[in-house]
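Contents: one structure, followed by commentary.
Complex shown without one protein chain; remaining protein chains in place.
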Amino acid sequence: MPSAPATAAKARPARKLSWRQFRAILRKDIVMELRTFEMLTSMGLYTLLTLAIYAIALSASGNGFDVRLIAAGLLWLAFIFTSMLGLNRSLVHEKDQGCLEALLLSPVDRPVIFFAKAVGNLIFLLIVQVFTVPLFFLMFLSSHAIGGQFWMIPLSLLVGAVGVAGVGTLLATISVNTRGRDFILAVLFVPLMYPLLLAAVGATSAGVLGGQSYVADFWRDMALAGGYDVIMLLAAYGLYEFVIGA
Amino acid sequence: MRREDAASFSRRKLTDVDKRRLTYIALAAAGVLTLTGFLLAFFVATPAQTIATLSTGGGRLFGGVFVSHPIDFGQKIFYFHVPVAITSFAVFFFTAYFGARFLITRDPAYDVKARIAAEVTLIFVLLTMLTGDLWTRWAWGVWWVWEPRLTTYFILTLLVVAYFVLRASVDDDERRAVYAAVFGIIAFIDAPISFAITRLVPSELHPVVIGVPGGLDGTQLAAFLIAMFGMLAFGFVIYQLRWREERVKERIEALKSALED
Partner (left out) sequence: MTDATDTAVSAEGLTRVFGVRKALDCVDFALPVGGFLSIFGPNGAGKTTLLRALTTLQAPSSGTARVLGLDVVRDAVELRSHIGLISHNPLLYPDLSAEENLVFFSDMYGVEDVSGRVRDLLDAVELSHRRFDLVRTFSRGMLQRLSIARALLHRPEVLFLDEPYSGLDPHAMDILDSLIAQIRHEHTFVMVSHDLAKGLELCTHALILAKGKVARYDEKAYIDDTTFAAEYRSVVGLGVA
């Protein structure tokens, strides 16, 4: 018992420093992004391009076609491809002038870097979603009523984005050191994301389509997506130290 | 010093001989078991009655194709398809396991082992896809359905291919090994989640058509288990042979670099 305060006192400054480092990395990423708008512009433009391609793809489907049937899939497709673009960028600027090395030389626990980077990526992904979802609805679903409840859509996108940011940060840290960065990220990212995408598309679809027992379906899919998030985030957190030190 | 070297060298030789013997025994076992499983499956195992489509009688239309005996062949393929699938998964476990061992020890031998395990996984995953495809063709009359089992194996194939693409894109030996190990582990964690989620998120367009025949009787179980062990033995044999080949290659490389110095 008497030793407890001593260890606690020793642990506190370390934790405080970690928290300070976490905020510093996050703030730096946000400041740099707001200065260059590199990630957000490229992701935003990419989204617009994807929406344009959807318009072409659906152009022959006729008036009778109910876009709501595939709306969740389309939304996630746009989101997954833009997110890969952004994830790649987020690590490239660390690599550019050897900054990653400077980061690793500082007395920072590697998981702090992981969480700061992942949270930064999550924020940017959410910004893109906030921009994409209304646009998508305006362009493709303005003549249709939502079958389910609207709040289900952003909630499912959020849970999906957590997994995308977490696993994506790990994979982007790998792919940034490979030949053909973007391609490698896609090759690693899409199959690993498959279960999350399936669950998230299911949940988003429940929100868009409604129908029988859609509330129960929604929560089941959300639970699955959440489970994926928890397991894969833990795995990514555990493995990040190896990746970033290599 | 010299004597110690000689001693450890001969000890190593001994285990090599043992391993070689084990490999040949496993090869023989694999051949016998698989053949027995094959014969049992076709001539002894009683046809299962639990499949829903049986009620349609001698033949039925499926996807516009008239299938005369949809059950029989599908059922027989089950005895190979499932063992192959299970083996691929068992071998994939070793990719992750050796990857983890590598991350702990940093011994490049584990990296090679993990890579070979991934190669064997690829072979078995492709075999699973092939037998699965035959199954869908004979059971349902179509070449491909996005049926959960096939879908997850499709994803598993992509994961294993991604593993090799990743390896090919990293120049530094150690970095390649670390990345491959990490990806092997996370892919192995991902695979069962894929299996689970594909089954739990049903889609109305592609309903789950057929489950594994529930409850195997004695002859069926025997055929299945024998084929199962046969496939596992094959997996082991391929792994061992590849590992020995890599070892020989490694020694040649070492000799070459020694000669250059």
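To keep things simple, chains are lettered A and B as they appear, and every chain counts its residues starting from 1.
Everything below uses one rule, namely that contacts are C-beta pairs under 8 Å (C-beta built on N, C-alpha and C of every residue); 3 or more make two chains touch, one makes a residue touch a chain.
The structure displayed is predicted, hence computed values, not measured ones.
**Student:** Touched by the hidden chain, which of the shown chains?
**Tutor:** Result for the missing chain's touching partners among shown chains: A, B.
**Student:** Given that one chain is not shown, which residue among A:N63, A:S106, A:S143 or A:S213 touches it?
**Tutor:** A:S106
**Student:** Considering the entire assembly, which residues of subunit B contact the chain that has been omitted?
**Tutor:** Answer for subunit B: residues 106, 108, 173-174, 177, 250, 253-254, 257 touch the chain left out.
**Student:** Just checking the interface: what residues of subunit A touch the absent partner chain?
**Tutor:** Residues 17, 20-21, 23-25, 27-28, 31-32, 35-36, 93, 96-99, 101-109, 245 of subunit A touch the chain absent from view.
Note that only the chains that are shown with their structure count from here on.
**Student:** Calculate how many whole Å lie between the centre of subunit A and the centre of subunit B, each centre taken as the average of the chain's C-alpha atoms.
**Tutor:** Once rounded, the distance between the two centres reads 32 Å.
**Student:** Okay, in this complex, where on subunit A does subunit B touch?
**Tutor:** Interface residues on subunit A, with respect to subunit B: 167, 170, 174, 177-180, 184, 187-188, 190-192, 194-195, 198-199, 202, 220-221, 224, 227-228, 231-232, 235-236, 239, 242-243, 246.
**Student:** In the complex, go through subunit B and note every residue touching subunit A.
**Tutor:** 103, 155, 158-159, 161-162, 165-166, 169-171, 174-175, 178-179, 181-183, 185-187, 189-190, 193-194, 196-198, 200-201, 203
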